[in-house]
Every structure is written in C-alpha cells, then in structure tokens.
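One structure, pasted below without further comment.
Removed from the display is one protein chain of the complex; every other protein chain stays in position.
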Amino acid sequence: MVQHSGVLSRRDVLRLGSAAAAAGLLSACALDTTGAPGSQDSDGLVFYSTQLATTEEAESLRRQILAGFGTPVDYVTDSSSTKMFDRLRADAKAGTSSVQVVGALQGEIATLWAEGLLRDMTDVVEELATGAGGRRFTRQYLDLARMDGRYAFVPWIQASYLMAARTDALQYLPPGADVQRLTYDQLLGWTRTLQQATGSPELGLPAGPDGLLKRFLQGYAYPSFTGGVNSTFRSPDAAAMWQWLRAAWATANPQSVTYGNMAEPLLSGEVWVAWDHAVRLVDALQARPDDIVSFPAPVGPRGRGYLPVLGGLSVPRSVADPTASIELIRHLTDPARASTTLRTVAWFPPQDLAGLLGGLPPGIEAEAATLQAMITAPDALASSLAVGLGNQSGAYDKVFTDTFRQIVLGDGDIPSTLATQGAALQGVLDQAGARCWRPDPVGEGVCRVG
Amino acid sequence: MRRVLGYAAAALLAGWILVPIWFVVVGAFSSVARIYDYPRPPVPDWSLETMTFFVTSAGVPQALLSSVLVAVITGVLTMLLAAPAGYAVARHVFRGADAYRLTILSTRAFPVVVLSIPLAVFFLQWGVYDSVWGVAFMHTALALPFVVLMVSTVFAGVPVDLEEAAQVFGCSRFTAFRRVVVPIAAPGIAGAATFAVLLSYNEVFAASILTLQEPTLPVFVLSGLTQAPLPFRYAGALFLLAPAFLFILLIRKQILGVGGRPTLR
Partner (left out) sequence: MAEQTLSRSATTTGETPAAVPRLRRWVPYLLLAPSIVYLAVFFASPMLQAFGLAFTGTTGRFGLESIRAMLGDDRFWPSVLTTLLLLVVLLPVQFALALGMGLVVNARLRGSGFWLYVFLLPLGVSELGAGIAWYSIFVEQGWLNTVLQGLGIIDTPVIWLDYRDPVRVVATIVLAEAWRSTSLILIILVSGMRAIPRDYLEAAEVFHAGPWQKLRHVLLPLLRPTIRTALIVRTVLAFEVFATVVALGGTGTDVLATQANRAYTEFQDAHLASAYGLVILVVSLAAVAVILVSLPIRRERGE
C-alpha cells in the first residue's frame, strides 16, 4: 500500500472478507475480485491537480501535454481544494503516499506548505531556472513561489481576470470613454445606458456557486477603490465602493447568482458586459472573435487593481524517492509543453512569453494582448492572493461573500454591515495569525482591519 | 371514453418525463456554434463533436466498469442485509420495532458530505479508499435504510394466511417462506434492489469524496462538469443517461412483475 492506496491486493480482500463475515454480512460476494478495476497494477506516477479540472481540460492534459513523457502518469483532478487537503492530510496520517506530484494554486500550496505536507522545492527551481535550456520564469512569479525563504513550488501556469463585452454594446459607451481604459464610473454609466437601451440588465458577474466574484471583491474592487483590502475594509472609500457595486448590480442580470462561467451568458446574449477569469472567458473569445472583445479591468480612484493567478507544481513530503516526480515537473514546465498548455487550455506560462506568442488562436491572442496591457498599465495595482491564511482561507472568502450578500443582495446598511463583517474579518486574521499582504502595507504582526 | 382518458393521461405524463430528456438530447447533439442560439431550435443539427469526446475519453471504459461493479456489489450487499431485516419488521411483533425503523432512518437523515472526513480516514486505514469496495460499502449504507423499509412493505403485503396455510399443509416455516412468500414478494424485492443499484449509479457526492483514481462513471463525467462549457455539460449528462436507461429497460419487467401478480383465494 505504499504507492497506491487504491490498489486492492488479494490479501486485503481476504482480510476484508473475513472481517465482513465475522459481522455476519457477506461471504459469497467477497470471494472474486480479480476483475475489479482496483487490482490493476502499474509503476506510474499519480499527478493530482486542482487546476485543469474540467473534463476536457483534463483530457487535453492527458492526451497532449503528457504525451512523450516516458513513465505512465495517472492524471487525477478535482477542483475542490478541501478534497486535496484531505487527501494529503490523510496520506500523512496513514503513512501512505498516494500522490507523487501536486498541481495547485499558490494559495492552496501555501496551506499545504504551512502544514509541512510538501517537499522543499528550492533545489528543483534553482536547477530548472539555470543553464542553457533553463526555464525563463518571470521574477514576479518566482517571488510568489517563495515561502519562508524557500521555494514551495515550481511556477507552472498563470492567468488573471479581465473583462469582455459583445461588440454590439460598444456603441453605448459613455462619450469620451475608451473601452481599453475604462474607469469604474464609466463602466457603470455604460451598463446603465445599456439597460435603458435594451430594456434588460446586461451586466454579468460570476456570483454563482462556482463563480469567482469573491476575487473581484478582493483583487479588483477593493484595491481600485481603497488601495488596500484588509487595512481599508470598513473605510469610507470602501463604503463608496459598495455604493458603486450596489448601483452596478442594479444593472446586472439577476441570473448572475447562478453564473459560474461568463463565457456562456456572453455567447447566448443574456449578458453583454462581463468580468471573469481569463480561462472562463476564452471560449467566448474563441467562438466569436468578431463579436466579443476583451479589455482590461477598469481603473478606480486608487489605481487599476488586478489579481495575478499562479498555479504551481510540488511534491508531497511523503514521497520517498522524488526523482520521477521531478522528471515530470521538468516535462510539464518545458517551453514546448508551456506552449501546448497555452494553446489547448488557455493557461499562460509564468515564463517569458516571447517565444510563445504569434500564431496563437484568435481568442487566446486577444486575451494575451489584454493581459499584457493590464499588467503593464502605469496605474496597474497588483494584489497578491491571500497568503498565510492556512485553513482559514475559506472563512476569509466567506466574509467577502457574506458582505456582498448582505449589502448588495439584501440591501443592508453599509456602515453597520462593514462594522460587523470587519470584526469577523479581524477574527479570521487573528485566528490565522496572518500578516498583511499586498496591496495592504506589508508589515510585522497580525494584519489589522481598518 | 375512459380508455381515451386513460391514454390521454398516459401521454401527458409521458410527455412530462420525455420532453426535458429531449432538451438534453438536443443540447448534446448541437454543434458548438448553434448551442447558444435563441430561440432554441427544437431539433439538433446532429453534430457529434461533444458526444464523440466522451465516447473516446480515455478513462471512460474503466469508469464504466467501476460503476457497474460498485452498483452490483451495492445491490447484492444491500439485499443480503435488508431482506432479513425487512422480513423481521414486517412479520414479527417485537419491542423496539419502531425504534429500529426510526434509528436506521436517522442515519440517513444526516448529510453525507459531513461524514466524508471521518469516513475517508477510516477507508484509508482499512485500505479500501479509492476502490470499488469502499464506494460500494458507502452506497450500501446509503441505500440500506430505505431498502429495509421498502422490503418490509413488500413482505407486509404478502398475506399471512398464505404462509400459515402452507405451514398447515406441512411445510416448515422456512419452506413456507421459500415456496410461498418469496415468489409473491419477488417483484417487490427486485424493485427494492433496483432502487439500490440505481442509487449507487447516480450517486456522485460520496463517490467523488471516496475516489480519486478509480472514479465511477458519474464522478468521472460530472465532477469536472459544473465548470465545463455548456456543450460538454449536455453531452456528459446524456452520456450518463444511456447506460441507466438501458438498465431500466432490462429490469422494468422485474418491477412490473410479469406473472407474479398474486391471485388470492
């Protein structure tokens, strides 16, 4: 049971069968399991990822990205971070190692790293980043991979969130507004005009169960309006932001509470203007490159807040011999594979893009240009995903979605809601003992809610 | 006149069931370009893009095999456990019968998701995590309380007089059970077993918590589906329906109980 907890040996079956018989349960049906799928045997690696988790992404990875790697790899995926945490914790608890390579977001890896479940990847990152065939990792992403002064993971994939609109909507832009340089106020004016002109609410936000609205609040609205997140949570600037959001929501399709992936309502025409993760918009941009355009997130009074997303690869500490795991990481971060990843699943490599661009499919090309414009804009204000929250990251997100629901969906009083939720937020930060992260002033001691 | 009314009711109810399924079929066989059209076309353009994807997916045969094995183990195990219990509840008067019923139901009145961590740890320790056995054990536990109730209802429906008459004619109690009760109860029992098998086939949440490399078919197809693009959602949903519909076709006679209708006295 060292390599695969899933493999049922014959002896296990007999043990189980006898236990069951003792309980007076089954006797006849526990005998023959030679045909059970659990009994297949292989020396392959298990690569478990929370990203590239949809059925088609997983299939692309298996067919195209893993192609050419010598050892058989069992790519398993489930987007639930809880499940990954439980799996690795259970492995550590039971002394097994059922996963050889982990693929996850920076924040998820930070949790695993804090619990001591991962191998120190410093040697691998340093080896991969040097030499003639070295990976040209972008400095910014290498910094994000450092935890406690060591590299917790190898940067693997990156993306961000941006906006998209149907070209039909562009004629309703407020006078003088440039869609590539929108302010939050212009965006609101635009969606208001759209609502009047079309008779129905045309803004779309991914506020559904699988939607990423919480990242809009944490990485876009808050930084753009207040210049911070936690340190400005209940500031007057924050109240202004919630006023804006409430007004914007009035121009949003109420079905937004069911949306998880904005490409669909954009394509069907239920919404005309939307914000979402680049990977979740790409289908719309690919399917109708002439009818749907992408553009950077708007700029607010304190800058153009945006949230870079970084996924990385690491090896669980429980893996006795990591040689094969490291080989797989080398394969996955290879520039050729990075290019394939971009073309098939639309995740960008956290490496120098120079060699990859050109000849890209139209939607991906458009996103690349938009992302580049957003990141290099002079007023760009990059947030970091929450770090150091450990097992409190769910509770942290809950504060933001609860605040959204109370103020925007429930029409609650802004100052009093911010006061109670601010207290809850402080409780989460205290419990985690988390220091502030960008764009809040990074300092010593537990982050204080302002 | 009553005939006509009967057929009208049958057609209406059948339409209620079939029309939503037809919508899924249209979605699954629409080309990606047409799937977002509105008003929705009543007939698809029979594009095979997305369906082909699922049919040729690498993990599908394995996942289908897992699903079938899990469902069969669940069905057998559930009946072995539930048949005696259901018989006892139906035929014996004993103290604690209601307490028993309430207790087994209470196990089912607790959301599965909350039980997942302790169970996953148990299963890892027993070495059945991520195996067909682990999932089947879980599904049996999920089906058992209801199946006990269903089976007891079936046994309760078999007239006691018949069983006693058989004993009067010299059968032992067991022979009476086997010769008289079992044949009459068989269709109902089969119905209960069907319930267990289909519950297992459709169950996604426990199965997705307890598996990673050995997913059942619904887990394999559906776990990535909530975030997948629309065409894949329809195709995945339809892809899952096909085996289930085939199974229901095969066993509907058992539920209907051809020739098993008890004619009494």
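Per-chain residue numbering starts at 1, and chain names A and B are given in the order in which the chains are listed.
Criterion: a contact is a pair of C-beta atoms (placed from the backbone, for glycine too) under 8 Å apart; a residue touches a chain by one contact, two chains touch by 3 or more.
Here the structure is a predicted model, which means the values were calculated and not measured.
**Q** Out of A:Gly134, A:Pro254, A:Pro362 or A:Gly433, which is the one that touches the chain we can't see?
**A** Within the whole complex, the residue contacting the unshown chain is A:Pro254.
**Q** Since one chain has been left out of the picture, which residues of chain B touch it in the full complex?
**A** Against the left-out chain, chain B lists 2-3, 6-7, 9-10, 13-14, 16-18, 20-21, 23-24, 27, 36, 38-40, 80-85, 87-89, 91-94, 97-98, 100, 102-119, 122, 137-138, 140-141, 144-146, 148-150, 152-154, 156-160, 172-174, 177-178, 187-188, 191, 194-195, 198, 201-204, 218, 222, 225-226, 233-234, 237, 240-241, 243-245, 247-249, 252-253, 255-257, 260-265.
**Q** Considering the whole complex rather than only what is displayed, give the residues of chain A touching the chain that is not shown.
**A** Contact residues on chain A toward the absent chain are 23-25, 80-82, 85, 199-200, 207-209, 211, 253-255, 257-259, 268-270, 391, 393-395, 397-398, 401-402, 405-406, 409-410, 431.
The rule is short, and it goes like this: only the chains that are shown with their structure count from here on.
**Q** Indicate the whole-number Å distance between the mean C-alpha point of chain A and the mean C-alpha point of chain B.
**A** 36
**Q** Once bound in the complex, which stretches of chain A touch chain B?
**A** 1, 4-8, 12-13, 16, 25-26, 29, 33, 35-38, 46, 48, 53-59, 62-63, 74, 76-79, 83, 86-87, 90-91, 93-94, 96, 98, 209-210, 260-261, 263-264, 267-269, 280, 283, 287
**Q** Given the complex with chain A, which residues does chain B contribute to the contact?
**A** 32-33, 36, 38, 53-54, 57-58, 62, 65-66, 69, 73, 76-77, 80-81, 116-117, 120-121, 124-133, 208-209, 211-214, 220-221, 223-230, 232, 236
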